[in-house]
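The other protein chains are all here in position, but one chain of the complex has been omitted.
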Amino acid sequence: MELRAYIARRLLLLIPVLFGVTVFIFAITMFFSPTERATLYVTSPQGMRDLPSIIEQYGLDRPFFVQYGTWLNQVFHGNLGWSNVVSMPVGRAIFHYLPATLELAIFATPIIILTGIFFGSRAAAHKDKPVDHATRVVAILGWSLPTFWLGLLLMMIFYGYFRGLLPPGRLSSAMEIMVTSGDFIRYTRINTLDAILNLNGPVLLDALRHLILPVITISTVNVAFIMRLMRSSMLESLGKGYILTARAKGVQEKLVISKHARRNALIPVITVSGYLFAALAGGAVITETIFSFKGMGWWASQSALRLDISSVLGFALFMAVMFVLVNLVVDILYTRVDPRVRLGGGVQ
Amino acid sequence: MKDLIKIRDLAVRFYTYEGIVYAIDDLDLEIRQGETLGIVGETGSGKTMTALAILRLIPYPGKIESGSILFFDKSIDQELELLKLRDDRMRSIRGNRISMVFQEPGAALNPVYTIGDQISEVFLLHRRRELAQRAKQRLDSLLSDGNGLAAGVKRPFWGWQRRIYDKIAKESHAFEPRLLGRLPLFRRLLWRMGYEAKLLTVDMLKDVEIPDAARVAVQYPHQLSGGMKQRAVIAMALACSPELLIADEPTTSLDVTIQAQMLELFRRIKVDKGASILFITHNLGVASEVCDRVAVMYAGRLCEVAPVGEMFVHPLHPYTKALLNAVPMPGKKLETIPGVLADALNPPPGCRFHPRCPSAMPICGQERAKLKEVSKDHMVACHLY
Partner (left out) sequence: MSSWKLMLRQIVRNPLSLAGVIIIFIFITLAIFAPLIAPVPEGHRDPYLIPHDGYSITPQPPSEEHIFGTTQGQYDIFYGCIWGARTAFRVAFLVMAITILIGLVLGSLSGYFGGKIDEVIMRITDVFLAFPALILAMAIVASIGPSINTVIIALCVVWWPSYARLIRGDILALREEDYVEASRGLGASSARVILRHVLPNAIYPTLIMASLDIGAVVLSAAALSFLGLGAPEGYADWGQMTEFARNWIVGPQNDPLKYWYAVITPGVFILFFVLGWNLLGDAFRDIFDPRLARR
């Protein structure tokens, strides 16, 4: 299929999903009475008097589908609504919180995927040998670690015991001031990238210092999955006929693994890596919360906690678009790795 | 003339959860130079394991328990003990002097590489010096008739490349090219060897009667038909003109019409290349068409070895007779062999065929019959003789 037609088809498939997600989230809030929902807009005890007018203003007592229609109409006019938790429009909130999350995802995803692929294929190549057992133990252990607990332990050691060696947050306050001052141009709001573009060493080091613990936390709990997937996929590939052919050709064992088996084994890993990136770009809720690394996950979880519906809906739209984009990239990558795959056609 | 391969007392066992499987039990067999030896037997009789044992590629959890496999190396007029060879020496024999064609061409080809890539890999593994020599010669001719500006710019670079290729041609594992081959970007500078390998590949594909060979070389396995795939696999096996070609049921997964073409191809290979062929099949008809001698295997042991004419006219072992009777022929009632293939985990004592044998005697259940020569070239392992 041609690339453009393929993308168009993907986007069309997105519409029912978006509709479903937003209706569902809208429906969840209907557990509350209009008055309860109106209190979400109230910030001070004095404001309670205005409840009826708020209900009136936002149409909170109208039927479900009328309210949903109002929201949808707004969205079509480019207005995603107001995010109460952070007191800014939802659209701006997304652009405000996305860079932090992207920064985490950009650092964590390659670490997770590369170490996962490396150790996974080593484990498969040495099945039932010490390497295999060791990676299995490490993988299962990492998989079983509660994220929040690991984060707290790391903070306890590197922030508490080592006196603020690796602090929480995105930047220390001195650097925060430097970044927000006029001389520092915030191209992307991704601190490490901006620091490089501004050739600002101290900011770069400070940003990296704040990144280490969150990245370690995310990587530890996620690497296990890629590792195990790579191992089983590699084992399957190593059992195939073409591996025997390669050996019968006289190919060195190292090349049998790295050239003949690995490329075939990568195919399922690509899909999962795509979803991993999408999930991380949607925010690592727990990690961001613990390390006060305020990104999408933090914002969305705060919105969900306080039932800030327009924020959650905005986040839902963002996530759905994110997944579609990742799906596209994954499908295109597929065609590069596996010649049997055609866009949209699956394996022939 | 010495036998090309001499197998003595070969035993292969698989150590599984359920117990030990005796896949091959004290096998003695030789493959002569220039002959086609067929191995015939039911599924699970140890045919494929015999072939894999010669290449030392018995899969886990199998192990070559004991025995010896001698390979006669014509170039040094000496017999090599394959089972005791160092790993790298064994690798230089695989695909080069002994190569193998597998049953399922679809599974034997790597789906993510082109046919050309997979065949030229064989050349790049075993014919480095020759490829470097060819690359050098091509550069020489480019240098001699290359005129004009472009050639003038490239000339010093070509000279340097030529020196590298010269080094490889003299000593395939010289230090400088080896270092070069390891550096990611510089590795590309050796592309001319890959190019020469591709040219040889196309010749090879033509040799196995693939039409439009140049196009097939850049195609992926899934784009070819079963017969074409099998031809490509055969081309891969023949690439380095091996002394022994092992063909494991090469026609089983193909259509009948294509089978006939494939058998014709094997006959021609034997004549043209003078290679020995070990032809594994469960189909006696196929064996009778291509083989000079036939060995019959049952449950990991050899029953009978004889020239193909002799085997079909005067079969001696009761199992061979039963097999021949089980070949469907017009106007003849089809007979089956009673019972089932011996359980490899708990093989019957004595002769493994005796529970199914129509002429079994008391001794058959107690003692194993040794393989003995009853007439010239005709060997049988049975207490009847």
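Just so it is clear, A and B label the chains in written order, and each chain counts residues from 1 on its own.
In this section, a contact is a pair of C-beta atoms (placed from the backbone, for glycine too) under 8 Å apart; a residue touches a chain by one contact, two chains touch by 3 or more.
Computed from a predicted structure; not experimentally measured.
Enquirer: Given the contact definition stated above, which residue among A:L3, A:V17, A:L205 or A:L255 touches the chain not shown here?
Expert: Residue touching the chain left out of view: A:V17.
Enquirer: Of A:A195, A:V251 or A:V285, which residue touches the hidden chain?
Expert: A:V285
Enquirer: Pick from A:I212, A:L307 or A:V329: which residue touches the chain that isn't shown?
Expert: Checking the options A:I212, A:L307 or A:V329, the one contacting the hidden chain is A:L307.
Enquirer: With the full complex in mind, choose from A:V75, A:L235 or A:V251 the residue touching the hidden chain.
Expert: A:L235
Enquirer: Extract the touching residues of chain A with respect to the undisplayed chain.
Expert: Chain A touches the chain not shown through residues 16-17, 20-21, 24-25, 28-29, 31-32, 133, 136-137, 140-141, 143-149, 152-153, 155-156, 159-161, 163, 225, 228-229, 232-233, 235-236, 268, 279, 282-283, 285-286, 289-290, 297, 300-301, 304-307, 312, 315-316, 319-320, 323.
What we mean here is this: only the chains that are shown with their structure count from here on.
Enquirer: In the complex, go through chain B and note every residue touching chain A.
Expert: 55, 57, 59, 91-96, 99-100, 102, 104, 107-112, 121-122, 125-126, 220, 222, 233, 236
Enquirer: Under the definition above, what is the set of chain A residues touching chain B in their complex?
Expert: Per the stated touch rule, the residues are 240-242, 244-252, 260, 263-264, 337-340, 348.
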